[in-house]
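Every protein chain but one is kept in place in this view of the complex.
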Amino acid sequence: MRKSIERIYLFIIFLFLYLPIMVLIVLSFNNSKAKVVWGGFTLRWYRELFTNRAILEAFSTTIFVSLASALLATLLGTLAALGIDAMKKSGRAIMLGATNIPLLNADIVTGISMMLLFVRFTRLGLSTVLIAHITFNIPYVILNVLPKLKQSSRTTYEAALDLGATPLYAFYKITWPQILPGVLSGFLMAMTMSLDDFSVTYFTKGAGINTLSTMIYTEMRKGIRPEMYALSTILFLIALILLLFINFRPAARKEAQD
Amino acid sequence: MKKTLLILLSMLSVSALFAGCMGKDSPNTLTVLNYGKYIEPKVLDMFEDETGIKVEYEEYITPENMYTKYKAGAIDYDLICTSDYMIEKLINEGEVLEMNYDNIPLVKNLDQTYFDFSRSFDEKNKYTLPYFFGTVGILYNKEMIDESKVDSWDILWDEAYAGKIIMADSVRDSFMVAQKRLGYSLNTTDDEKLREAQKLLIAQKPLIYSYLVDEAQDEMIAENAAMAVVYSGEAGLALEYNDKLAFSVPKEGSNMWIDCWFMPKSAKHKENAEKFLNFLCREDIASLNFDYVYYATPNTKVKDSLDPELQKNPTIFPPKEVLDNCEVLKSLDDEATMRYNLYWKEIKSAD
Partner (left out) sequence: MRNLKRQLLAGPYILWMAGFILLPTVMILYYAFTTTSGNFSLLNISSIAFSVHLKSLVLSLQLAFICTVICLVLSYPVAMILNNIKSKSQGLLVFIFILPMWMNFMLRILAWRMLLSNNGVINSLLGTLGLPGLDILNTPKAVVFCMVYDFLPFMILPIYNAMARIQPDIIEAAKDLGAGRITVFFKIILPLTMSGVISGIIMVFVPALTSFAISDLLGGGKVLLIGNVIEQAFMQEYNWNLGSGLSVVLMVFVIASMALMNSHGDGEGGSFT
């Protein structure tokens, strides 16, 4: 009895989460522009999607910005985590406090404050979007790497040094493998945040530069564009495949069991 | 081992890319700012393919929105298209460059009448190039409302249509409706009259389905609402998609507007801007563009090539008697603009 109630409850929440997505997928094959009535099956919106330069450009910008910002944030963030880890308690508290600012601040405020800065000192463009994304990405990396550093064994590292290894070699051989999972999950989290961002990009982008979020926003404010449904379907499938791959590759299983 | 090397390598390459795009000083580009849905996207692609000039195209929703984007100074726009009163404001502020029409030979395709229209804000026809023009009226669904009443703005306050009315989401356009209904000028700065108009708009709010600009057309085609305050061209296109729709410019009068291109002071690529304008005046391009935008085009070649019936279509090409009953928006001083903005915000936050 209790089991079936639980099942039903999960199913209702499942419907709530997936019904809208299913609707988008169905509409992407619907041969009727404005109305939500079935007008026959078509692949027209997919064809239009792939010939629409603005959408394709937004897509590649999104990929570039999220990859580049996540990579650079991972680099800066991992270095920062190593530095913070070596700090005394007070220094560490200050650094962590500052790291939390962009994490806890409202997106809109982060976006606006960055815009104010950029407008004063430079021109808005792709690089400003990238800088903004790196900025809100770094904290995710730091917060993922720091706990791994804390767990990593200090004594092994020091023993390696005593045995004559250079700090770099000792780091590479001993610390790096231990923090790698943290670095990777920080990278993934940063990329996710960057992919999903709207507000910060909205305020810091230059002319003609759009990520998918801002492009869809402008398109939605212009009216119904069935190409957007086709785009949703494709993005959903990409997310599904990527996440299945990341979560269920054998290595991840092992990690999860640890 | 291999993996880390891979990660490091990709990091390096991305940093290189990053550095590359920081230092990019785009020589052959054109930065354009225009209303949403106001150019056939293919036209931009064609221009890029033909000239090799990369168009950085940006859109905005309301003229106030455009003014902010431009004044922020964060982007150097080369070419902007906007409406009469906003151009007037920018000309008065000394933000507009004179246009050299000799470099735009195809300007001869444009009807002189429209240059005469734009004299109201560009006295000597030095600064602007007409793009499209039209009026504001009510797009309605014949099956959902009583057609005999749609000749007056009053119908927008008719409780029978509660929840089925779409109002313009733009300060001046919304105030225009109330002001015309009250019989005032749409450029009034008299506080009492403005407050009166505001009261009217607040009273109307419970009946409103939504405040929209560019989306109104699709909502009407989808029959989500019974009527909407829209620009004439929006209506023209909507009529093509759904034959239950019709358009009317109420008898109290309305706003006649003209949108023009101009080069702002920030323009860095004047030659490209001129090439673009010339391109837009070319018959085939203007005609392609007209089919997409569907507003009254000042391009005589395009108009002459149209189906005679379409040429007489009163929705797209407003007849003289309608235009005579219309008023043009004038630019207001900063103080009046602030009041309009504040009153509008009060309407939007009213219960």
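Every chain is named by a letter (A and B) in the order it is written, and numbering of its residues begins at 1.
Keep in mind that, in the parts below, contacts are C-beta pairs under 8 Å (C-beta built on N, C-alpha and C of every residue); 3 or more make two chains touch, one makes a residue touch a chain.
Values in this document were obtained by computation on a predicted structure and should not be read as measured data.
Colleague: For the chain that's not shown, point to the residue among A:L67, A:I112, A:A165 or A:L180 touching it.
Modeller: From the options A:L67, A:I112, A:A165 or A:L180, the contact with the absent chain belongs to A:I112.
Colleague: Could you please point out the chain A residues that touch the chain left off the display?
Modeller: Contacting residues on chain A, toward the hidden partner: 6, 9-10, 13-14, 16-21, 23-24, 27, 35-37, 76-77, 79-80, 82-87, 91, 95, 98-99, 101-110, 112-117, 120, 131-132, 134-135, 138, 142-144, 146-147, 167, 192, 195-196, 198-199, 202-203, 212-213, 216-217, 220-221, 228-229, 231-232, 235-236, 239-240, 242-244, 247-248, 256.
Colleague: Mind listing the chain B residues that contact the chain we can't see here?
Modeller: Residues of chain B in contact with the hidden chain: 62, 64-65, 67-69, 71-72, 163, 169, 205, 208-212, 219, 222-225, 341-342, 345-346, 348-349.
Simple rule for what comes next: only the chains that are shown with their structure count from here on.
Colleague: Which whole number of Å gives the spacing of the CA centres of chain A and chain B?
Modeller: Spacing between the chain centres: roughly 35 Å.
Colleague: Can you list the chain B residues touching chain A in their complex?
Modeller: So the residues of chain B in touch with chain A come to 4, 10-11, 14-15, 17-18, 21-22, 31-33, 36-37, 41, 44-45, 55-59, 61, 72-77, 213-215, 217-219, 221-223, 241-242.
Colleague: Quick one: in the complex, what on chain A touches chain B?
Modeller: 33-36, 52-54, 64, 67-68, 71-72, 74-75, 115, 118-119, 123-127, 130, 176, 180, 206-209, 218, 220-224
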